[in-house]
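Complex shown without one protein chain; remaining protein chains in place.
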Amino acid sequence: MIEISDTFIFNTMLKSASFLGLSSGMLGVILSYQRRSIEINALAAGSFVGILVFYLLAGVGVYISPYIFEQIDKYVFSFIGSIVGALFMIVLLHILYKTDRLHMHIIQSLMTAVMLGVGITLITYIRHTGGSLDSGIDIYLFGEKTSLTSEEFVFLRVIATAIVVILLLYFSRLKIVVFNKDIALTTHFHTSFYYFLVNIMVICLVAFSIKIMGVFLSVSIFLIPAVTARLWSNRLFIIMITAGLIGAVSGALGTTVSGLLGNITLGISITLILAVIFIISLIISPYKGILGKKLYSGGK
Amino acid sequence: MFSMEFELVLVITLSAVTCSIPGAFLVMRKNYYAADTSTRSAMFGISIALIFSAFLSSPLVIIFGSLTAILGMFLIKKIKGITHFRSKGISIIVSSTLLCLGILIATNFSFNKSSEFDLSIIYLGETAFTYFNRVRIAGVDIGSYAFYSILLVMIINIVIVTVFYKEFKIDGVDKNYAASIQMKEETIDLLLVVMTALSVSVSFQTAGIFMTTAFILGPAAAALFYTKRLSTLAFVSVFISSIACLVGFSIAWPNYVSISGSIVSFIGILFILSVLCAPEEGIIKKYFDYLAEQKKLDEYIILDILNTQSIDNSSSSINEILAVSLNWKVLRVSYIVNKLKAEKKLEDINGKVIITDEGKNIVEHFMKTQNCFH
Partner (left out) sequence: MIRTYSSQEHIEQLNIAVKVENVTVEYKGKPNLFNVNMEVPCGVLLAVLGPNNSGKTTLLKTMAGIEKPTAGNVYIYSKPTHAAKNDLAYVPERNMVNWDFPISLFDLVLMGSYNRLRRVEHPKKKDKVIAWEALERVGLEKLAKKSICDLSRGEKHRALIARALVQDARIYVMDDPMVAADEESINIIVEVLQELRAKKKTVIVSHHEFVTIPRYFDMVALLNVKLLGMGKTEDILTEENFEKTYGMSAGMIKNIRLYMDESHDRNK
């Protein structure tokens, strides 16, 4: 146990998972009240495809001009790819939302599955043409312990801190924009600016979270803390702080569990920890919990 | 019996069609989270069943998979009853928890460690593997196991749909009427969930548990842009899914890429294309309709102003006056005014622009159609 916690990789992942948990938990509260938490699934799948497409493009680039493209680290490509993929996905989804025949959740879950299909096709194509991905497909699907380089870790730390600071600074205005668009407009806010801000933050975080959590489970670190925190309080500010703390704690615990047991990927262990926290809160939380309600009313 | 290609196409088409039958009703009922939830929570049951058998199309897998999918939907309802949160958020929690547990069990306990299967076959699917489990009766090879299990589920689905078609239709069209004749919404919900769960737990071996979502929702969602009737919706979605299977397979097989992946990609392309360019409901068609309607509306606005309001209508300054009062560009106003003059709805008399009788008739007719009580 002590041996594990001393290693460099373990320390890095512990810190990065808690940073990711903190910022995405806080952002998830905003997203869940905008009713677009499922969009994360589709964005993650989109950035998964983006990584693969940029991998292929890098291969083409090396073929065209080896001198320039061999200088660039492949992690740069995968990072740019994940951001571009998420960006593409958000644009595509907003085009598709314009139709009034379908509920937007159907579009989101369908596009998630479709993007995954595209990704699988690309992976089998890359394997067949002899290219080697840096490791197995499980990394992309369920997260990996050693997937971040140290540069990416620094970058993640900066972005996560920046998101937390922005959310706290703009908290009161974001609250109104999320609460009611009409009120925000008559109070003369630039509502589109805040929507844009939230979108940018989501894209940045999704690009990191698919490396740590994997494509399918990246939604859980955004959504589950928000829902769990809602069980504990009725005030948006407290919910946001609680969600951030829950995210950070479960990120740290998840990394520890995954480091101790060895054969669990990071995404799975973090999600399971989050689920355990949710179930505990469901039982003992004072407002809506099963036991908590009885204790609360019994105390009165 | 048949060539390998033919059997594979048959199996994957059957599984896509099986999935698209409950999908057609799911899309209509806005019970959208059922597809996602049942696919993900079926993973739990499938991996438990695989502890006892290393055989993907065994009946144990189907039973356990559908049971956990139903369990997932049940849990969502229970938690929703306690917390009153939206069911979509809860569905994500429940389904990802069950998914994680399933993967945990599958990586550590399933397959008895003697099997040669890669684990990713459960969540990504591999159609070609279904060929190797053969059914033999008295030593005669009569087809793959997967074929028969999928056929069975498909027959069950079709029987459920034909028996309960009236209920599905009433429920999809008019909720209040359904409640007034004391039809329970829960029964329809349960039936749909059972159908979805059965289809998922049988077709995960061809497409993997994640991509079955696309098999369920995709064809129905695309078909929704071509028809409005429930019965035709089911047929069109079956048609779309079989077309997608044929095209996807014929692209994937010679290029050695994942069959289910390319089928799902093709379904996605079909879906996006039908959202954008469907002949009646597509976004592009709607947009051009809207532009045409807006042009007409612009004409009506100017005709109505000239008809009812007394403004300075000397032909030298009318464009500017209208442009200011309508907050439009002068160019746009003068274009419309000239067009109306050419169509003899406006005319120029002694340097004044006056509405003609034809124009008056048109705008009065338009006003009558706008007020809903006249």
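Read from first to last, the chains carry the letters A and B; within each, the first residue is number 1.
The criterion applied here is as follows: contacts are C-beta pairs under 8 Å (C-beta built on N, C-alpha and C of every residue); 3 or more make two chains touch, one makes a residue touch a chain.
Because the structure is predicted, anything quoted here is derived from the model rather than measured.
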Omitted chain - touching chains that are shown | A, B
Which of B:Glu5, B:Glu185, B:Asp289 or B:Asp348 touches the chain that is not shown?
-> B:Asp289
Cross-chain touch to the chain not pictured, restricted to B:Thr187, B:Ser325 or B:Asn338, is B:Ser325
For subunit B, which residues reach the chain that was dropped from this view?
-> 286, 289-290, 292-294, 297-298, 300-301, 304-305, 308-309, 311-312, 317, 320-321, 324-328, 367, 370-374
Subunit A residues that touch the omitted chain in the full complex = 33, 169-170, 172-173, 175-176, 178-180, 182-183, 185-188, 230, 233-236, 239
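We adopt the following convention: only the chains that are shown with their structure count from here on.
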If you average the Cα atoms of subunit A and of subunit B to get two centres, how far apart are those centres in Å?
-> 26
Interface with subunit B, subunit A side, in the complex: residues 32, 35, 37-38, 92, 95-96, 98-99, 101-103, 105-107, 109-121, 123-125, 128, 137-138, 141-142, 216-217, 219-220, 223-224, 226-227, 230-231, 263-264, 267-268, 271-272, 275, 278, 282, 288, 290
Touching subunit A in the complex, subunit B uses residues 27, 30, 32-33, 35-36, 40, 79, 82-86, 88-90, 92-93, 96-97, 99-101, 103-104, 107-108, 120, 123-124, 208, 210-214, 217-218, 221, 224-225, 252, 255-258, 260-265, 267-268, 271-272, 275-276, 281-283, 286
